[in-house]
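A single protein chain has been omitted from the complex, and every remaining protein chain is retained in its original position.
Just so it is clear, A and B label the chains in written order, and each chain counts residues from 1 on its own.
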Amino acid sequence: MKRGDWMVLVLATLFIGMSYAHFWTGPTPATEALVQTGDGHRHHLHLGRDATLHVPGPLGDTRIEVHDGRARIADSPCNDKFCVHYGWLDHGGETIACLPNRVVLQLAGADQDYDAINF
Amino acid sequence: MTSGPARAVTLLTLLASLALAGCSRPEPYSETMIAFGTLVDVTLYAESPAQADEALRMIESDLQYMHETWHPWKPGSLGRMNLLLPTGGWFSAGPSLLPIIEQSTTLSEQSEGLFNPAIGQLVALWGFHGEDLPAGPPPPPDEIASLVGQAPQMADLEIDGIRIRSTNAAVKLDFGAFAKGYGVDRVIERLVEMGITDAIVNAGGDLRAIGRHGDRDWRVGIRDPRGQGVLASLEVSGDESVFTSGNYERYFEWDGKRYHHIIDPRTGYPADDVLSVTVLHESGAVADAAATALFVAGREDWPRIAAGMGVEAVMVIDADGGIALTPAMAERIRFESESTPEPQIRPLP
Partner (left out) sequence: MPPTSLKLTAEVQDLRIAWLAALAVAIHVLESVFPSPLPGVKPGLANVVVVMALLMYGWRAALAVAVLRVIAGSLFIGTFLSPTFFLSLSGATLALCTMGLAWLIGRHQLTAIGLSVAAAIGHITGQFIVAWLLFIPHEAIWRLYPILVSTSLIFGLVSGTMAHALFRKIKIPAA
C-alpha cells in the first residue's frame, strides 16, 4: 500500500465517524405526517413546520393541524367527531381516521415494532 | 489480454450472473385504505409493483362489494333479504349470501346461540346497525324484552336450494359480529389465488396473516382494552387470524353508563362481564364469531363455548382486569410489561 492509500483510508474513517455522530445522535420522533383522502390524494406534511391543511371529502373539508412536531385532526364534518376527540398524534406509526369523510392521518413510523395492532 | 486464471474467473462470474439475472426478490408493499366501513391496512409481498397494485385494488373493490352486499338495511342483497324474511314466504336468496348464512348457522349452533346474527332487530333497536354510532338513550326495557321473547335464531331459517324463508317474523340478519372475519377470509383466498404467499390484512384491528414478513414472522400487537398502549404481542405465520371483541370498539354513554355493541341475545342488553376477548385461529370468520360468543359467555362459561366452537387459543380480560388464557394461548402470547397481573390458565374442557 502506498501513502495515498493510507490517506484515503484515514479520511474515509474520519468521514464515517462524523456521519455516525451526526445521524445517530438525538431521539427519533416521527418527522412526517401523511394525509390520505378518499380520492387517492396523498399529502406529506413535515412536522417541523407548523401548518394547517384543509382536505376535501364527501362530507366537506377536514382540517388537519401540525404544531410543535405533532399533528391532529382539528375539525371534520362528521357526526361523532371521534377523529377530533382523539387529539394530537405524536409518535411514529400512530394513525387516526375520519371514516365518514374518508380522511386518514398517519405519522410516519420511525421504528415500527409491530406489523399490525389488534384491538 | 488478460491471463488464464483471470479469464476463468471472469467467465465464471459472467455465467453466474446470467443464471441469477432472472432472480427477483418479492418486495413488501403496504397501503392503508378506507373500505368495508373501517380502516384497512394491507401489507403484501409481490413480485412487482404492478402485481401489488392489482392485488390492492382487488382487495379494495372486494371489500367495498362485500360491505354493500351484506349491509343489513341499506339497499343491497342483505337489505332486501331482511325486508322479505318477516313475510314468512319463500323467496330466492342472493347467491353470495347463502354461504355466509350457512357458516354463521353452524357457528351459532356451536356457540349455543351466544353468537346469533338473527338478532338484527335488537341490534337496530340499540342503534348499532349502521356506521354512525348512536347517541343514546338506551331503548325502553319493554321493547327489548319483547324482542328477546320472540327469540329469533338462525335455526328459524329454512333453505331449499337457493330459496329461503323464515319461520319467525322477528328474524333480521346482521352479520356485523363476524362480517369482518368472513370478509378477510375471502380477501386472503383471493390473494392466494393471485399467487401471493405472504401478506397481512388488518381490517380495523382484526386481522389475518399468511406466510411471513420477509425473514421473520408477522408481529401483532394487542391493544390494552383499558388504554392506548400495547398489552401483549403475538408472532403469527403460516395462516392465522387474530380477532378481538372489545367493549371499547363501538359504544355510547348515557347517564354515566357505557352501552357497547356486543348484545347478549339472552338478555337483550350489552354483555358486561368481560372487557375483551382475543382469539387466535386459522379462519377469520371463526375467530370473529368466537370472539363475540365468548365475550357474551362471560368469565365462567367461555371455556365451554370455546371448546364447542373449536377454538384453542383464547385470551379473556374480564371487567375487573383479570386475564385468563388457554394453555395454547399462553404458549404463544408475550406480555409487553411486567406490571400486568399474573394470568390465569383455563384449560378447555
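Rule of thumb we're sticking to: a contact is a pair of C-beta atoms (placed from the backbone, for glycine too) under 8 Å apart; a residue touches a chain by one contact, two chains touch by 3 or more.
A quick note: this is a predicted structure, and the numbers were derived from the prediction, not measured.
Contact between chain A and the unshown chain involves residues 1-9, 12-13, 15-16, 19-20, 23-24, 28, 31-32, 44, 108, 110.
We take it that only the chains that are shown with their structure count from here on.
Averaged Cα coordinates give chain A a centre that lies 29 Å from the centre of chain B. Only residues 32, 34, 37-39, 41, 43, 131-133, 200, 202, 205-207, 209, 213, 218-223, 225, 230, 233-234, 242-244, 246, 248-249, 278 of chain B touch chain A when the two sit together in their complex.
In the complex of the two chains, the chain A residues touching chain B come out as 36, 38, 79-80, 95, 97, 99-100, 102, 104, 106, 113-119.
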